[in-house]
Structures are given as C-alpha cells and as structure tokens.
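Shown here is a partial selection of chains from the complex, left in place.
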Amino acid sequence: MHIAILTGGGDCPGLNAVIRAVSLALIQQCGARVSGVERGFLGLIEQRLRPLALTDVRDILAQGGTILGTHNRCDPFHYFAEGGVDVSARVLDFVRAQGIDALVAIGGDGTMAIAEQFSRLGLPVVGVPKTIDNDLYLTERSFGFDSAVAVVSEALDRLETTARSHGRVMIAETMGRHAGWIALEGGLAGGADAILLPELPYRLEAVIEHCRRRTEGGGHALICVAEGAHAQAQSQVVRALLSDSPDPVRLGGIGAVLAQQLQQALGARGEVEVRSTLLGHVQRGGTPTAFDRVLATQFGWAAAQLVREGRFGRMVALQGAEFTSVALAEVAGRNRLVPLDHPLLQAARGLGICLGQ
Amino acid sequence: MHIAILTGGGDCPGLNAVIRAVSLALIQQCGARVSGVERGFLGLIEQRLRPLALTDVRDILAQGGTILGTHNRCDPFHYFAEGGVDVSARVLDFVRAQGIDALVAIGGDGTMAIAEQFSRLGLPVVGVPKTIDNDLYLTERSFGFDSAVAVVSEALDRLETTARSHGRVMIAETMGRHAGWIALEGGLAGGADAILLPELPYRLEAVIEHCRRRTEGGGHALICVAEGAHAQAQSQVVRALLSDSPDPVRLGGIGAVLAQQLQQALGARGEVEVRSTLLGHVQRGGTPTAFDRVLATQFGWAAAQLVREGRFGRMVALQGAEFTSVALAEVAGRNRLVPLDHPLLQAARGLGICLGQ
C-alpha cells in the first residue's frame, strides 16, 4: 500500500503531529509505504514527492509548521501559474503513475473543497481538518486553535500589566476574519473586559461607555477584538477596506481604528491613553500546545484508520468528545461561525464582559 | 442572597477562575452577597469567612492555587483536630447564623462526598469538580488537568534533549496514583516511547525489550510512568511501599525503581545510562493554561446558574461537549479510571508506543 500525505493552506501548529501519526500508524500497522507531497497541491502538480520513513517522522511531534511545506493559493482545478487552467487530469495521471492508493489531505475548507473534487474524480482521499480559526464545519475543535488561543491569552497577560501600570485601555487584535472563536476563547482566557467578534457587530457607544466605567479612577481596560469585527454603523466600504486591505502600510486593522475612536472619545478625560497591538502571525507559528499535540495525534490516527478501512471521500471529525468522520461533500467550503446563543457568549455576558451590545 | 464559596482538597490551576466566575455571575446577575470560606471545610468549622467583592475577584483569573486557601484532610464529619468527632451540626448552625443561602463547594471526590452529606442534612450545596488527575466520575474533563499535562509535556521536551545527547533512557514519573490520565496524555504530548499506567500493570520484560530496541546504535528512549503504575509481577507489598510510602527519603517512586531495573538490564551494553525524574508538585502549581482558564470559567458560570435555579445537591459536569449537572450522590467518592479500550490507548499502541504489554 502506497499512501501520500499533503498539507494545504496556511501553516498551523500540529500539522507535523498529524503527519507523524498517520505515517507511524500506516507503516507499523500495514507496512505501508508513505510519501510526503511537498508544498500542498503544488507538489502534486510539480510532481514533488518525498519518502517518509519512521525515522523521518518519529521526532517531529513538537515542531511547528509542516515539514512538507504548504501553499496558500494552489488549486489544481484553477492553476494560477498557468493562468487558471484545470490541471487536475495531469495530477491524477501522476498519482496513478506513482501507484498511490490513497491521499491524506490535511487542510482547511479550501483544501477540503479541492480534495472533494478529486474524490469525485475517483481519487481515494481522506481529509483531516486544519484551521487555526476553529471554524471548520461539523468538527467541534481543530488542532492549532488551542495553540492560537494560548498565544492570545499570554499576550493579554502581558498587555494587562501595561494597562494596569498606566491606567490605559489596551487593545489586542486577533485572527478571525469571519469567525470569532480565537478572540472569544483567547479573550476569556486572557481576562479581557470586552470581546468583539465578527458575528456580533458592536455599538461603538457601548464599547466607549464600558471603557469609560472601567478606566474611572485610574482603572484600566483590556479589549480583545477579532480581525473581522466591525461596528454596526460601519459601512460596507470601511469594512471592505479593513478586512481585505491590500496595503498594510495604508491601513491598520480594526484594532487601530478602534484605538483612534476610543482615544477621541476618552481623550476628553485627559489621563486615559489607548493603545492597540496587532498580534499577527505569531498566532499561527511555533510548537503546538500539549492539547493540540494530543488532538492532532488523534486526528492523524483516525485518518489512518479510515485509510485502512478504505472509507474514502470522508474527513475525520470531532463531535462531542468522539472522533468520527463526515463526507467531504458536507464540509467543503462551509464555515462554522460562533452561534449567537453559544454558551460561551452567555457566560461572557453574565460575567459582565462587554460584547459591544 | 448570600452565597458562600469554598475550595477543598489539593490546590489546582483554575480554582481562582472558578471563584471569579461564580462571584462575578452571582453578584452581577442577582446582586448576591458572596463570602469566601478560608481553607476549605476547616473555615466552616473555625468560622473564617471573607467577603468577596467584584474588585477582589476580577483579576485573579491567571493566578494559580486558590485565594481562599484549602485543606487536604479536613472532614467536619470526622474532625481530626478533635479526635475525629462529628462537628457537622456546629457547621450547620454557623451557616444558618450567617444567613448563607447556598454553598458552592469546589473540590475532588473527597470534597464532593462531604458536600453530599451536608446536602442530605439540608444544606443547599452546588459542587464543582476539581481534580488534576481528571479522574472524577461522570465528568469528562476537569480544569487543572490540561495544565498538569502541559507541565509533563514540557518536561518530556526537556528530557528528550538530554536523552538524545547522551543516548540515554530518561524516565519521567508523573502524578496519578490510581488513574493514569496525566501520564497518558502527557506522555502522548511529550512524545514518550513508553507510557506506563496504574490501569495496565506492565511486563518489565516488555519495557526492557522496547528500550533495548530504541537505544540500539546510540538511540535513546523516553518513558512516562504514572506514580501508581506497577509491574504485573510486583508484589502487593512493594506496591504498597511505593504508592503509600510514608517516608520519601527511604524510597523513591516507581520511576526510580524502574530506572534501577532498566539500568541493570541494559547495563550489560555499557553505553546506555538510565535516569529518572520525579516531576512532583510542579505539576499542580502555577498559572492555568488558556484551556483551563476557559474551562474553569465555564464550570463556575454553570455552578452559578444552578444556584440561581435553586438546583441543589448537584455537581456541574462536562459530558460530551456539553455542560450539564449530576447528583452529588452519584459521584461522591467514585473514580474514573482509564478504560482498557480507550481510543487513546488504541492510538498509542497503533503508533508503536510501549504500554508494557
């Protein structure tokens, strides 16, 4: 049995733990031959395979990123380097020529969408959900998310000491263009006084009023805002500028915008300073947390079992506390946003955390 | 409404996050008056209450341990300081005299057992499960566990570099006298080559053989062993000595015993050295992980809701991905061991990790 593994989309802590688990399981359980595809689907187009032996994968558990490399924008059905043509047939020929019996594709919704198309063309594929944002459909938790939340939480711990020492409002902008999971759990873990999510357009007045109360008498406030959050009033134009800004120099993120607005509103009271920090790429790099290492190992193990059982066209998923699988067709290109009645939102409200309402 | 909160048993990362969530919720939602009981049930006997205002609890989320203090061995139904007499009546009088409408008891199975007795005597009690060992009955995950696993995982990362540099066998002994959850998840997260649990008595020969293979040609091995693990052959006597050793100077833990045995067995091959480290109390102290901060906050919030709804004699629990509650009578004094068919055990075996079988 010859199995190929690829990692697609943005990098994420835990990818190597999945590669390791899939390889260790299939090599030791089935004596499979395992190959790694370099740089995601690009490696299938450019025909770059690399053999993965026990010694190649045994010690990569703690390494961040992916030893196989990845690529953000490569879709064999619209290959950018050749003007968007469909090179999937070429890919399939290559896969067959290599005698590959199954492909394990680790990635986000984009990767799952491509995997699903290949699956329909007869390629035996098993998907493994990967998303820092924890917004993949039909799986409750994906590896990398806990690591991102840990980075946000630690950053808030640091910002809190500055906020307290200066009686300031400190803002941390997290990842999450469409889904606010990182800002929600990171904000709760970091003790944020206000948490702003894309799913809940905020009233600027509510945020200002909350910060005013918190900073009275030399107090301070900590705000955790997701990249894709926006004010109710905020025009589509501004939102587009903010969330798809092509030019980082021109325009900071929503955190910087909010900092300006709050500074103007609270400026009258002289004392209060407002500062914003864009956490950026540190949220997705580095070694995975222990939690993510175990979770990624379980996903990899579950994927290997699907391969053994020949159950293709499916993605492993965590539902409740159970590892199961769902059809790729069900998840491809779909997102999981924070539901407005989510228990964590109720808890946050009940604890007096401002959600901008 | 006057609510009292106490923390019982060993300290644990996340206790303050629960105290904070319970207090913030009840003060802000119900305008409740909240009192903290000092040093667990001892505080109810010695009548030591402390008012908890918003400002007392707002910033304790990241603090390890418990601001209320705790006590390991205090049972009002057998009060050690008075020769084991029952002082529960005195406690009930005090509680009524203070006009306490409900008691939120945060602790392990011992604390839940006492809480359940008080509940039967008419005291309105809500329990919050707390155990580093993650072995409380009917709840799938308890706060503090993720933090302990993170400490074990980081320790294994450190020990791995020494093992690799010297071609050694390094052993890390974790907490877990009866349940092996910490060793299991910590060992998986830290990339252990062998994981030994109380639930799975090991064959010494299997462990020796595994280490021999791993260390051949200058290789190394990492073993994660739970405090309560033991060899199949091991006599009750030795086990008793090991697990209940009254005298730390006389006898090291199972890790030290195993180190001696492996050193003798692998000693013939000259090169291989075996070293053991007892991780000890660092596993239970310090700031909670982001995961535990969120989990503890959810438990605290859930407990506050039970109080609001007047649903007493119950303990909040996490089942599947859902927060619910169970009757104290169901959990009191019962443990949750690692089931022999647990998916993590299957995965560990499949990845070639030695479980001593």
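By letter and in written order, the chains are A and B; residue numbering begins at 1 in each of them.
Quick note on the criterion: contacts are C-beta pairs under 8 Å (C-beta built on N, C-alpha and C of every residue); 3 or more make two chains touch, one makes a residue touch a chain.
Computed from a predicted model, the values in this text were never measured in an experiment.
Every protein chain here shares one sequence; 2 sit in place, and the complete assembly counts 4 copies in total.
Everything that follows uses one rule, which is that only the chains that are shown with their structure count from here on.
Per-chain CA centroids place subunit A at a distance of 31 Å from subunit B. Residues 21, 24-25, 28-29, 59, 61-62, 140, 146, 149-150, 152-154, 157, 185-186, 188-191, 289-291, 293-294, 297-298, 301, 304, 320-323, 343-344, 346-347, 350-352 of subunit B touch subunit A in their complex.
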